[in-house]
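A single protein chain has been omitted; all remaining protein chains appear in their positions.
We call the chains A and B, going by the order they appear; numbering starts again at 1 in every chain.
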Amino acid sequence: MIDNVEVRRGTYHDSVRLMQASRALQQAAGVEEALVAMATDLNCDLLAEMGFDPEAIAAAGPNDLIIAVRAVDEPAVAHARLILQEALVAKAVRDSPMLATPAAHVIGSVASEATLALISVPGEHAFVEAMDALRHGLDVMVFSDNVPIAQEVQLKRSADRLGLLVMGPDCGTAIVNGVGLGFANVVQPGPVGIVGAAGTGIQQLCCLLDDAGVGVRNALGTGSHDLSVEVGGLSTLRGLEALDADPSTEVLIVASKPPAPEVAERVRAAAAECVTPTVLAYLGEEGVTLEGAVGRTLDLLGKAVPAYASWPAPTDGHRPGVLRGLFSGGSLGSEAVGLAVGALGEVGREERGAGHTIIDYGEDEYTRGRAHPMIDQRLRLQRLAAAGRDSRVGVILLDVVLGHGAHPDPASELAPVIADAAAEGAAVVVSLCGTNGDPQDRDRQARVLNEAGAAVWLSNAAAARHAVSMVDEVADG
Amino acid sequence: MGARQHTAGTEFASSASVPAAASRGVRHLLEGPSKPGVLLGVSSNAAWLQAGGHVLVLSGRNAIRLPNGVTVTERVDELRSPSGQRCVVGDGGLSMGGVKANVIRWWDPRPSLEPTTTEALAARCAAARPLLACVEDGGLGRSLKRNDPAAVRHAMCTLLGKGEGLTPEGDDVLAGLLAGLRLLGPAVGAPGAGGMLAAIAPVVLTEAPFRTTALSAALLRHAVAGEVADPVAAFFQVLTGRGDLGAAVMGLYRMGDSSGIATACGILLAGEFLAR
Partner (left out) sequence: MGELERLLHAEPVVVTAGIEVLAAALGAQSVAVHRIDWRPPFGGTEVALAGLAASPKVAEANEIAIARLLEVRPHLVDVLPAGEVVPGLAGRTFLHAGPPLSWEQASGPMRGALIGAMLYERLAATPEEAASKLAAGGVELSPCHHHRAAGPMAGVISPSMPVLVVENPATGGVAYSTLNEGLGKVLRYGAYAPEVIDRLRWMERVLGPVIGDALRRSGPLDLRSLIAQALQMGDDGHNRNRAGTSLLLRAIGAALVESDVATVADRSAVYSFVDSNDHFMLNVVMAAGKLIVDAASGIEYSSLVTTMARNGTEFGIRVSGTGGRWFTAPAPVVDGLYLGSFTADDANPDIGDSAITETIGLGGFAMAASPAIVGFVGGTAAGAVQRTLAMYEITMAEHPSYQIPILEFRGTPTGIDATLVARTGVLPQINTGIAGKEAGVGMVGAGLVEAPMECFADAVKSLARRLSDDAAA
């Protein structure tokens, strides 16, 4: 039998709570006797009567807390300590309206109840909230854009020190433990882990894997500036390391728009160090596509690469003319440009161009004062209608991104405009980024777009190749 | 929040569907065709229902994820409408009293464990044991030490259904042992735990429906498949070298009653058997 007496100076608890704590201890396994009480004369006498050594509390006064435990062995004492810790903690009450906590205004106020902060306040204010979240031990996703790069570096260095991860700023997509953050498609948890600086790139990877029956448990977004020279890939490297160490991740994909060369090298070196097989996809590098990255991933998992879902256009005749790409997803647009440049030569990135153009309507200049085109399609609808009426345009290529956060039913708005464009003689090709688990229902969206006259492809690269090939046909014929 | 509670009934009656997350361990039941269920019990924040020969637990805000669990972010008593008892499982979710919990997210109740050595496993078990205050195991530990499957089976049958409540403590120990053999075996390069798992699991699965509560029998089935509650999964991670022991043990205490601790005691028996 072991007697253990502890005095906590100047710790006050009311007698009822102390009685409850004493009772909890007395009932603990291996505990013979226990007293938790303020060291009043009465309680000191009581303790002596119970046979505890009065010397142990000689210096204690009525404002000190005594914790006395008699137990069979040391482990039982340790066990009793854990129980006491629980018993003395105030339990939060929220079920009465009078006691309901008022709305919080800063992240720190509710941080103790959370594991992750998702910040989408205006960019100039994001840093303060994100630092607050980190200091309270939360991982952070910063959806906000326009955060100064120096603040981004500081956030990510702080996260590194604290053993946390900052995704973003300008991080549109992430999946953590099966939960989509920002714009994300509904996928099953599975063996693939993704680290990416490319929002819709991550979405495309998830959708293609889903179509192949492979799930993704974690897709860590890093933000579009992570692989810049200034940031140096801090979040990418950290995410890579964590997923590599995670036993449930069997294959890793790192996807990004073209990084700064020295950062690209650093990431390449880190990927080579990984125990987990790692597929590196720098979009924009010669021959690199998201579809290709998924193909290599499936190879590594020993799975066959499927024919990804597609819905061919009901008719194939169309007028000759240039390619118009109208994108909402930056990575999808970049991938399309990469493929188009190879086949068509020059492809303009600005609206004014008379030749082939591929525009990313998610860029800042098109989103000022309105929501992202994945949520608000009006600008793109207008440009789509204009392209349909423009007799110089032969092929229109656009992406439609589904999933959480995106427009609830994009096809319903696009279909009539696509039908008009098709009626004018333009070919319309849609890259449809979605899964059947998505709230919008991918197959239904595809059907509606297809019936309006569009050729629909799940693979963005396939959609782009198809669109380009139709331009080729015209040029050749 | 008070206002919310007052209007909850009508709110849900009109929308009639709430998003839910669920364990992959019960995906076959939830995604299969609709089948009638029986409500076994309810508390303010959980409901137990039987369907398709299994028991599922619907739990609400701040609940611990169970291997047979479906979770919603509301409290369960906010969900239930007065019309009460009828429930249906399948077709993508489960319905109770006119409200459907629609599963749109799945979690994996089976932890992936890092390979480890028997020496390291033995050391971590030894570190954990003092914090758990394990109770009498009906000779289970002794029989395992002797590697005597018949004696283990006998000890298991005495523990099965022993204790009070929805998940009797004896069953928790057994669930811990079975999940422990299933998950820690491969981690130390002994899948099937040298035949022990195959020798003892069938008797538990056969006997459980007759000797213990339906919920407990269901949890034992999950344990044999290596599917466990979140705090138990965290304890497994600690035994294979990831995470903090103290935090994991606190998590077990927070599971309520003695369930988490008893399960961990069973896991230690498995760990010590594999490391012997």
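To be clear about the criterion, a contact is a pair of C-beta atoms (placed from the backbone, for glycine too) under 8 Å apart; a residue touches a chain by one contact, two chains touch by 3 or more.
Bear in mind the structure is a predicted one, so any value in this text is a computation, not a measurement.
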{"item": "Of B:40, B:88 or B:104, the one touching the omitted chain in the full complex", "value": "B:104"}
{"item": "Full-complex contact with the absent chain, from A:57, A:176, A:313 or A:387", "value": "A:176"}
{"item": "Which residue of A:45, A:74, A:124 or A:316 touches the chain not shown here", "value": "A:124"}
{"item": "Hidden partner chain, residues of chain A it touches", "value": "10-14, 17, 62-63, 90-93, 97-99, 101-111, 113-122, 124-125, 127-129, 131-133, 135, 138-139, 143-144, 151, 154, 158, 163-165, 176-177, 179-182, 184, 217-218, 238-239, 241-243, 245-246, 248, 375, 404-405, 439"}
{"item": "Positions on chain B contacted by the hidden chain, ascending", "value": "18-21, 61-62, 65, 71-73, 104-105, 107, 111, 230, 233, 237, 242-244, 247"}
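One rule holds in what follows: only the chains that are shown with their structure count from here on.
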{"item": "Chain centre separation (chain A, chain B; CA means) in Å", "value": "28"}
{"item": "Chain A partner contacts - residues on chain B that touch it in the complex", "value": "1-3, 21, 24, 104-108, 112-114, 129-133, 135, 249-250, 253-254"}
{"item": "Sites on chain A touched by chain B in the complex", "value": "28-30, 74-76, 78-79, 82-83, 85-86, 94-97, 100, 177-179, 186, 188-189, 217, 246-248, 437, 439"}
